[in-house]
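Right, one structure below, let's go through it.
Just one protein chain is left out here, and the rest sit where they should.
Chain IDs A, B and C follow the sequence of writing; residue 1 opens each chain.
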Amino acid sequence: MNETKVGVFLSDCGNQLSQILDFDALVNHVKQVPGVALVVKASEFWRGEGLKTIVDAIKGKKISRVVVAESLPKLSEIRVVKAAEEAGLNPYLVEVIDLKDHCAWPHRDTPSEATEKAKAMLLAAIERAKLLEPIEKLEFPITKSVLVIGGGIAGMQTAEDLADLGIKTYIVEKSPFLGGLATRAGRFFPTDDCAICIQSPASDVKTITHTSRKCVYRSGFTEIPNLNILTNSRVIAVEGATGNYKVTIEKKPRYVNESKCVGCDLCTTVCPVAVPDEYNAKLKKRKAIYMNVPNVHPPVYVIDENVCKFHDCAKCVEICPTKAVELDQKSERITLNVGSIVVATGFQECDPSIVKEYHYDEYPDVITNLELARMIDGFGPTSGEIIKPSNREPARRIVIIQCVGSRDRRWNPWCSSICCMISLKHAMLIKSAHPEADVTICYIDIRTTGREHEYYYERAREMGIKFVKGRPSEIVHDPETDMLIVDVEDEILRRLLELEADLVVLASAMVPAEGTKDLADMLGIELDQDGFFKEYNAKLRPTETKRRGIFLCGGATFPKDAPTTSLHAHSAAMKATKFLSAGKVVKDQKTAVINEEYCGDCEFCPVTCPYGAISLVPKGEEHFVAEVSDLLCEGCGICVGTCPVNAIELRHARPNQMSAQMKALVSVNGTGKPLILAMCCSECGHTAVDSSGMAMMQYPANVRVMKVPCTGILQVHVFLEAFKAGAQGVMVVGCKSDGCHYEVGSQKAQKKVELAKILLNEYGVEPERLMMHNMVFIEGADFAEAAKTMTERLEKLGSLQLTDVS
Amino acid sequence: MEKLKIAFYWAASCGGCEIAVLDVNEKILDVVAKADIVFWPVAIDIKYKDVEAMPDKSIDACFFNGAIRTEENERIAKLLREKSKILVAFGSCACDGCVKGLANLWNKETIFQRAYFETPSTKNPELVTPQTSVSVKEGELELPEFYDTVKTLAQTVDVDYFISGCPPPISCIIQVFEGFISGNLPPKGSSFLPNKSICDECPREKKEHSITEIKRIYEIEDDFKTCFWDQQVICMGPATRAGCGAQCPKVNIPCTGCGGPGPRVADQGAAMISAMASIATDPSVIEQVVDPIGTFYKYSLANSILRRKVIK
Amino acid sequence: MVHEKDDETLRAGFSGEIKHRLGGETITLCYQCGTCAASCPVAKVTEKFNPRGVIKLALLGERQEVLSGSAIWLCSSCYNCQERCPQKVEIADVIYALRNIAIMSGHTPNIYSEFASGLMKEGRIVPISKFVEKKRTDYGLPPLKSAGVEAIKKILSTTGFDKIQWKKEGTP
Partner (left out) sequence: MTSYALFLGCTIPARQPHYEASARKALPQLGIELVDLDNMTCCAPPPLQSIDLETSLSIAAYNICLAEEADLNMITLCTGCFESLAMANTMLKQNEKLKARVNQILSSAGKEFKGNKEVKHYLQVLTQDVGLDRLKKSVTKDLSSLKVASFSGCHLLRPSALLKFDDPERPHVFDELIEALGAKSIWYRNKLKCCGGLLRGYADDVALAIAREKIVNTTKAGADCIVTLCPFCFLTLDLGQMLIKSAFHEEYNIPVLHYAELLGLALGIEPKELALDFHKIRLDKLLSEIR
């Protein structure tokens, strides 16, 4: 093996740093470090001549490791690393530190101390650089196809975008018809237009203009090239990993041949079986062979296998003019190979029977908003008439109750977010059709936060809809008058009201769609506390999940109105396309690696890995060892911080590298103050230090910063080693506990720090010598303050004298 | 072929390691067939001066059990090092300090105070404590100096091989003896225990490992199947070197860690603490840890990073 | 009976004080939906009591008004509101907490002093008349067992109940 030759490049930032740091001393110090083959000082190294110096040194084989002390560490690192790579050096053999923001600026009041610290920082970088190992790039192929689960508006919009972009797309819908909840809703607020309207695919150049939006049935949705629609189907198994999923779909028989049915309706006229129509709020009956409403998609009848008499009857078979009815169809298993999956399973209306005091399960004239929507719909079971289901008389006194089972800690604590607007829409539609109707909305808070939504509320008041601020305590049916009585306090009047109603409508909570939990388990993705699918990051990755290549959109993440759903769907399509377009995942092998010889199969690491990247594989008879998936591993080191036998290492942060760095940082003091090692995560923790320096906040130079991938990598023994190496205090600086870039790293670090403090106390070492801090970039002042406080605290405590430690 | 010369010695130890040597049963006959035992205070009457008289490196292998607690322990360790070609740290005391190492939470003064004055069973009206020398009418009596800190053998002299355990597992002892007889030895510095942890040998099933509280063994109804960690009981198995065949977990006792740390671990207690903190679901679990040193460093305090308590 | 006040309590003022009292823990969950008022049998017949109003006043920190007023004593402890509260505010228990604080602050309705003295003297809050006791045998009832007055006295002394100052302020 070739000798390791370190090149050290010292930037004085246009002579700015020289006014504080003694560069001659630094150069002399660095020159004496074994392994250093080249020391160069210049004004800057991240561009122009400076960068060329580095490139030439690499090309001329003068050096095999690069240490650059430069300001603008993040930007300069990108430039230097790229140049080094182009010059033929593995990019992981470059170490960049920031002598400006981490040393000169924050210690400008004590220049000689700053110089001593700079020596330690350089030594640490050199010692680490000597131990660095090249890391290779990995490529994982991706199948360029996508499965969209759910055929509501979110799923359709996403699928259409993807297919339009030339990606082979499958859409799987569990019910026999597309459209989801939206088709039952009839109209959308705040425009009152048709719910079944979607954006038309751009691929149809003949009929589609830029402004086209069309009903589902005339959108040409089924005709988009690359799009395969599977209705009456559900996902039953998902295997494989990112980029290459094998999905098993169960397609239930429709018993009607989709390519033969002409939708003539003769079959329903002869079908002898009639059952309450769930789709239409049980307000009418439907046959065993049916379509939900006219103009559904696909426009093909389906047989309800739970009620059909099949061959005992077979009247539909006889009458069908195209021989489309096939009573012997069987369910099929279809296997799809896809690179990506988009979950668009939406949400559903909660059964409000749980709120017993409203008697939804007992009183037929208590209905839900979605059931009311069917009544209002001209295609619906009552042809638009608002009736009392108990006797089918017209209902003219209507009370709508908001937040039923929603914002209710007994059931669903969240605000379902769209019910206020739905109720306003229904109230206005009723009022426009029947101006004499008396419509009252009982509410806790009216939430009309969307664009134009407040005007909608205003219009409702204009139309004479009554609003009672108060949540009813009970609905009582008075057998004498056959009226429903709603007990409610009007809080504004402070008056207890007994509202009489023909019909009471419950704005029932919107809850995760049935099967959400099973699907999440199958896909290995998380749910939030309310049971909806959890996005990776609500602000930055609103359609992504922790599983690369699995995306979310629409109401599957939370109840959404149509515009937001659409926005979300298009965004998911973009992210999925971006993921698939490269045809491969390119990733550095900046990952954890297990040393099988030492792994004892304690199975602690797989449960701590936030990415599900660690599995156990059989090794010999009845023995297992952990194995890391390079594809899924994000390189945080939380597993390293867990492993009780140190059988796991990160390729880019080996224990020997960290140890060498740590020892070097405390090898030089020169400040007369107690040495403090600040172990900062490479994300928020380190950038908080950057920002304190950038803002020239002052803190003492005895504070030495050591960058680690994530504080989750730190083990308790690292703290002990630090004290043994001469640190008088240790600060662990990580992300906020709920803002950790690796999800759980800083929480785990916090717990390790807490336990280590208990341990230190037993060792007779003051626990306050070890502190955990959680910071974000903008809290640089907090870092400076914490560093000062720690220094003062340690000065008060006096020197830590570890005895008998040789 | 000339017979091998071997020696056994106990320093600060309980004697269990000596028993363990005999627990190899008939294998001991193979040993004595091939080797002469030249020094074994517990079994044969050979004095220190006899050892001092032996030529340097004349003992082929010395199996040294016990920690270094007194001046005598240290002196004999050095003596045996000189006289032996191969020195084996035998058992947890020699390797890691073992239970004796827990004395490092005190020093000589506090230990004497407790042992000779304070314990309920002590009656010591004349306030007698051990002295290194005392004159009696028969002459001068000497006792070895009692040190403040318990050390491991390797912290005192250069050690060739290690075999930990309290006592070392019989199968590993047999392996050691066979290695010596056959001359087939691993590289210097090796241990005769496997490189993996107890979990590798433990038949218990591991599940979610999500620790919501800490329970003592008497607080659970052990199902004999599930990993103790999944039953909320602290078990040192994950941080302890294998070799014993998970004897304790197999009979309803969580591992207490006598095998010492894994080969790549500098601090057994800290390693277990890190792992435990990483799987604790809630910070309140951490607060439930009492006596962390007694729990996590029962056998390895003297061989840990900090080694002893700072006493001001 | 002494409830320590930490910094958080002090910051939160009266609602913090209530939250730290046995029974008062859930008060800040209230979002004023009025379900309690609509459920309340007392609010239906008198304007002097409205559970939502009591909680609102307490949350606004109107300590004096809440403690010295009659409203808190008008709850019939029927728990109807508590069953239906969508925020799981334990309203009846919160009112107990408010009454406990009121009594500690010297606002005790007469009838409660009577209950307390009955308990302290006889271990019962409804005294047994000699007449009824004599008639027991007529109905074939066994003689009454004695009450554990001594034990009660010890408990009351431990909790400090027997040291409450029963200010005779009359009915608030």
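The rule is short, and it goes like this: a contact is a pair of C-beta atoms (placed from the backbone, for glycine too) under 8 Å apart; a residue touches a chain by one contact, two chains touch by 3 or more.
None of the values given here were measured: they were computed from a predicted structure.
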If the full complex is used, which shown chains touch the chain that is missing here? A, C
Need a quick check: the contact residues on chain C for the chain that isn't drawn. 1, 21-23, 41-42, 44-46, 48-49, 70, 73-74, 76-80, 82-83, 90, 92-93, 96-97, 99-100, 103, 108-109, 111-112, 115-116, 118-119, 123-129, 132, 135-136, 139-142, 144-152, 154-159, 161, 164, 171
Touching the hidden chain in the full complex, which residues of chain A are there? Just list them. 356-357, 476, 478-479
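Simple rule for what comes next: only the chains that are shown with their structure count from here on.
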How many Å are there between the centre of chain A and the centre of chain C, using C-alpha atoms for each centre? 48
Measure off the straight-line distance from the CA centroid of chain B to the CA centroid of chain C, and report it in whole Å. 63
In chain C, the residues touching two or more other chains are none
Going through chain B residue by residue, note those that touch at least 2 other chains and give them in order. none
For a test of understanding, state which residues of chain C touch chain A in their complex under the given definition. 29, 31-39, 43-44, 47, 50, 52-53, 80-81, 84, 86-88
Chain C partner contacts - residues on chain A that touch it in the complex: 357, 403, 407-410, 444, 469-474, 487-489, 491, 494, 496
As the complex stands, chain B meets chain A at residues 104-105, 148-149, 155, 195-200, 206, 208-210, 227, 229, 237-239, 242, 261-267, 269-280, 283, 285-287, 289, 291-293, 296, 304-312
